[in-house]
Structures are given as C-alpha cells and as structure tokens.
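A single protein chain has been omitted; all remaining protein chains appear in their positions.
Moving on, here comes chain A:
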Amino acid sequence: MSLNQLTIQQAHKGLKNKDFSAGELTEAVLEQIKKRDKDIGAYLTVTEDLALEQAKKVDEKIKKREEIGVLEGIPVAVKDVILVEDVKCTAASKILENHIAPYDATVIKKFKKAGAVIVGKTNLDEFAMGSSTENSAFGITRNPHDLERVPGGSSGGSAAAVAANECIYALGSDTGGSIRQPASFCGVVGLKPTYGRVSRYGLMAMASSLDQIGPITKTAKDAKIVLEAISGKDGLDSTSVEFKNKFQVSSFKLQDLKIGLPKEYFIKGLDPEVEEVIKKAISKFEKMGAEIIEVSLPHTEYALAAYYIIMPAEVSANLARYDGIKYGLSEKGDNLLEVYLKTRQHGFGSEPQRRIMLGAYALSAGYYEAYYLKAQKMRTLIKKDFDEAFKKVDVIMTPVSPTPAFKIGEKIDDPLQMYLSDIFTVPINLAGAPAVSIPCGKVGQLPIGLQIIGKHFDEEKILDIAQAYEDFTS
C-alpha cells in the first residue's frame, strides 16, 4: 500500500511510529496528483510549496520527540470556495478567476493550528451550484471509478481527490447535498454536519440558511476526527453554536438501535438496482441486531420545490456582492449600472445567473408571499416531519441519490433534471439535520451511498453507526 492511500488514522500512526515522515507522506500525495490528476481534474490549484513547508515543520517536531496532533502532517484538499490566506480562491467562477484570499476561513485557521498540510484547492460547480461539477468555469472533474461519468457535485473535486488517493481527506460544503451526493458517486464518506455545528466564516456564501462545511474522508472514523477539529462556536459566524465539544464514544448499542425507513424515499424514480443495494445494506443492520421500522415523512415530495425558492432567494442576495467594485472581475462601463451589468454578465456562468434571476423573481414585489414565505412555511412542515419520525426512531436511512453517477453531459442541458438528482439530500438541509453518506455497495463498477440521518447534533451517533457498518462488512 502506498502512503497516499492511507486513512488519517493510519497516517497518524505511521508518523508517530516514524515509519515514514510527513515529508514523505506529502510527497506521495503530490506524486499521485501529478500522475493521476491529468485524467481526473480534481484540483484547480496545487499548493505544493505551502504543503512541503508545513510537512517540514511537522517533521522537525517529530525529530525533537514532541507530541503531534491527529491531523498534524496529514495532507488535506480544500474545496475552492473556502478561503486559504494568500492562495487563489475562485469558486470555479470567472468572476473570481484571479482572486487571492485575504484571510483564512475559520476552518482553515483551525487546520493550520492543528498542523494540517494543505495540498490544494479542488474543483466544484461554480459557486457550489450544481450536482455534477460540470458547471465549473475551469473544466470538468471526472469520476475516478469511470472517467466517462461525473463525480457528482458540487464538491466533486474534493470527493474525486479522496477517491483517487490524491489526498488523505478533504473538505467540502453542502447546501442541498453537495458533500453527500459526490461522496456517494465516488465511493467515499461524506458528512454534512448539523446547521451551526461548523463555522462558515471564510466560506463563500451560497444559501446562508442551509450552507454547512463538512469532511469527505475514506472512513467514518476519519470523518469524526475532522469534524472534531473544525466544529464549535465562532464569534465570526453568528449561526454557529457551542455544543458539548467533548467527542465521546457514543454509548448506544446496535441491538437497541431503531432505524427508520421513510416510505417516501423508496418510490418510482429510484433506480431499482440502487434500491436493491440500499435494502441489502439495511438488512445488514438488521443482522447486527437493529430494529427496522417504516416511518413517514409526508412532505418529502415538496422539499425540492421549497428548496428551489429558498436557495435561489438567498443566492440572489449573497451574490449581489460580486459587483465589479470591491474585488474580482470588473468590466468597463460608461456608468455604474453598466459596470454592474457587464461584470455580472461576463463573470457568472449560466447556472448562477439562472439562480440569481429565480431568486430575484421570488423576492420581487408582489411575489414574496406567494413564493418565499410559502416555501419557508413548507420548511416548517418538513422539519416537523423529521421531529415526528425521530420520536419513533434513532436514525433514518435512505439512498443518497436515486441513481449511480451519471454520464458526463447527460443532464447539463436540462436544469430541472439536474435538480432532481438532489431529491433525497435536500430535505435534510431544510431540516438542518446532520447526515452522512457511506459507501454500501456497487451497481456494476459504480459506488452507491447509503444516507444515515440523525437528530440535530447527533453526528457522533450516525458516524458510530457508519463505523459499525464498516467493521461488520470488512
């Protein structure tokens, strides 16, 4: 096994035992990027110097027999919508093509303090808008399991980088499924934490009532390690909350576990082969002693519609800042209005433009109540559905996506078809709950992800359950 294939846990153990150095580990990852990324296209920027410099610092510490932290010296890839000071951050958009981040995001500050080795910035759908990473202004990313297929999105670069061993782990962001769906398509673990668990300071905002940063890793245990490192209240993100920062081993027993299967998720439109893989995975939990209970989330079919009002409305407000005045692309014009119009016409790709217009429409005079307010009321009903279900069960399990990774180009010309690939992930963002995607089987050579959804702030539990599944099936 080469070093770049290791998990965080394995790499940490190796560094501590001096089986290899942080420099060697980082070199192995950089080597793999050079070898493999021509085909995959996971990275937009590789920060080789920054990475090697940081690895060297860790090696000096190890030489001096100092204790090292669990992320210290371990190479991580960061979605290119999270700021790393003095490194280009583009959001995969022409409007930020030459944008140099003036400060670190809070998660990056935490990483740097923990001694993490940042190897580069990964590709995404422009401003995290999309489900295939085809909307990037700087080229597509390919699925490492089948180069003719998409890696999912919008954190497609991060998921592909982990799957292709071009890093040890990665960070993504998830507004409607953007961590879980690519994790599912690429056969890796992806966690969307509870809304508020991780500070978004320094994450380019898309839809602020939904956005969360989370880890993409090779194992559930690794996801837990990363979550512990990045979570907590931050004065710079007023939506972040303090929650017992002690990460204990949760005390549940699988024999006492009640798993809910929402009938609204096993419907026409779910690929029968995907359904078979999911059902088989769930039957393994039954074998481990868990009880499977059918539950109902009656407003599921309205979640995507509510999402496609709330999200674009927030997008239209958040993307107003890209105006050609403060930073980014600035087109010339005879007056201020012309500068705005031209900058945003030439800087944004068609998906952000579509969502900005949709949001502006939904918020415009005379339509606010019919659209935005209506959608927010629906959001209340969706949240209540989950509250009711969680009175009966500990966790809920569903597919992550109705299909395996689709072919490049298959859905790019039909926005609505593309949106439908998030039908099983969007409701969880609306409810603010945590959910993890774990690999649970394959259709042909294409990985399938199982989604485990928990109550608010129950990340430890869903990750322990994920780990129990990994242990049982390995």
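The criterion applied here is as follows: a contact is a pair of C-beta atoms (placed from the backbone, for glycine too) under 8 Å apart; a residue touches a chain by one contact, two chains touch by 3 or more; residues count from 1.
Please note the rule applied: contacts and distances are computed from a predicted model.
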From "sn-glycerol-3-phosphate transport system permease protein UgpE", "Phosphoribosylformylglycinamidine synthase subunit PurL", "Aspartyl/glutamyl-tRNA(Asn/Gln) amidotransferase subunit C" or "siroheme decarboxylase", the hidden chain's UniProt protein name: "Aspartyl/glutamyl-tRNA(Asn/Gln) amidotransferase subunit C"
Candidate in contact with the missing chain, chosen from A:F20, A:F138 or A:Y361: A:Y361
Which residue of A:G120, A:G177 or A:G324 touches the chain not shown here: A:G324
Option touching the unshown chain, where A:Q255, A:N335 or A:S474 are the choices: A:N335
Touch criterion as defined above, residue of A:H99, A:K112 or A:K442 at the omitted chain: A:H99
On chain A, residues whose C-beta touches the chain left out of the figure: 99-100, 102-103, 194-196, 209, 235, 238-239, 241, 299, 301-302, 304-306, 308-309, 316, 320, 323-328, 330, 333, 335-337, 339-342, 344-345, 348, 353-354, 356-361, 364, 371, 373-381, 383, 415-416, 419, 430-432, 456
